[in-house]
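Have a look at this one.
Here the complex is missing a single protein chain, while all its other protein chains stay put.
On to subunit A.
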């Protein structure tokens, strides 16, 4: 029987690793998108400027890529009403099928055949990373709308010259959450519960801890779980015994939903907060709307933000697509404006000049915040904090870096 057991366990082991991998990839997909703009020396000729889009239009994370494409197209329509320096933008889309190898091929095709001057890169970090080498070698800027992994723009302390992003990076959300907990919720002690297998979760937790303790707060409990767990009651009982005023829970919606539900059942009624990994309608189904009261998330943008710039975007988007824009739509839209602004300032469609202009972007008003590019090619911009009330996300506040 011992032999039989190990057989099954081996199979199960392989299985779990597959599941974990799949889960992680899906998770990354949820939080990362990359957009790039491709420019080729030929793209600037005539009265059009060709911009490439290397997106996940089919495959596992197709919804991210499609959402970004919608945002970019809406922005291009608006920009082309006036044109940039007398020229119009033309979008050339390739489908990378949500696969890294296809993303590399797509970048090569856009640069060598279509001669684009910039590429709106892929939605996920993995697919954007697959284009980094091509972009640097051919000197064509790539902008990822949603790839949040820090290594996309900087590797081993060295900046990838031709890579930019429109979204904030993972650790920023932890910092924002810590500031919100200290300043708005006025809590002094916090517990942290992380997904031990996720770099995203660990990254957020580390920056939360740093900012929270620097601001005079105290971390009273630190616990971890493994993705795909279903029973968190024992861990939550421990956390409850430590008596925190606040629980930081950076994870993905499947586990987070269960954790929030079980925490409330055990009488742990303190505010709970997480990052953009929570953002899914499934979260509300799993946790239940009552359990989600008094929980908050950090996110890129909220369609409920009263800012007139955002409301204008929401109206324009609804007029074109007949639905409310999500965060990916907003990031795609912003990526197009980020690029258009740089082309205008560069005064030419030369990819290298566009790259320099992108790197100098400062105080640009976009839907997802006022936008300044730092020396690492990451934007410094605001994040929004959303509160769950009766199963609805409500705009709570905007936090500036």
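Simple rule for what comes next: contacts are C-beta pairs under 8 Å (C-beta built on N, C-alpha and C of every residue); 3 or more make two chains touch, one makes a residue touch a chain; residues count from 1.
Basically, contacts and distances are computed from a predicted model.
This figure omits one chain of the complex; the name its UniProt record holds, of "Putative tricarboxylic transport membrane protein", "Branched-chain amino acid ABC transporter (Permease)", "histidine kinase" or "(2Fe-2S)-binding protein", is "Branched-chain amino acid ABC transporter (Permease)". Among A:85, A:238 or A:360, only A:238 touches the chain that is left out of the view. Checked against the full complex, the candidates A:257, A:274, A:351 or A:369 give a single residue touching the omitted chain, namely A:257. Although one chain is not drawn, the whole complex shows that of A:196, A:213, A:360 or A:400 it is A:196 that touches it. Within the complete assembly, residues 1-5, 7-9, 11-12, 15-16, 19, 22, 196, 223-226, 228, 230-231, 233-235, 237-238, 241, 254, 257-258, 261, 265-267, 282, 285-288 of subunit A touch the chain that is not shown.
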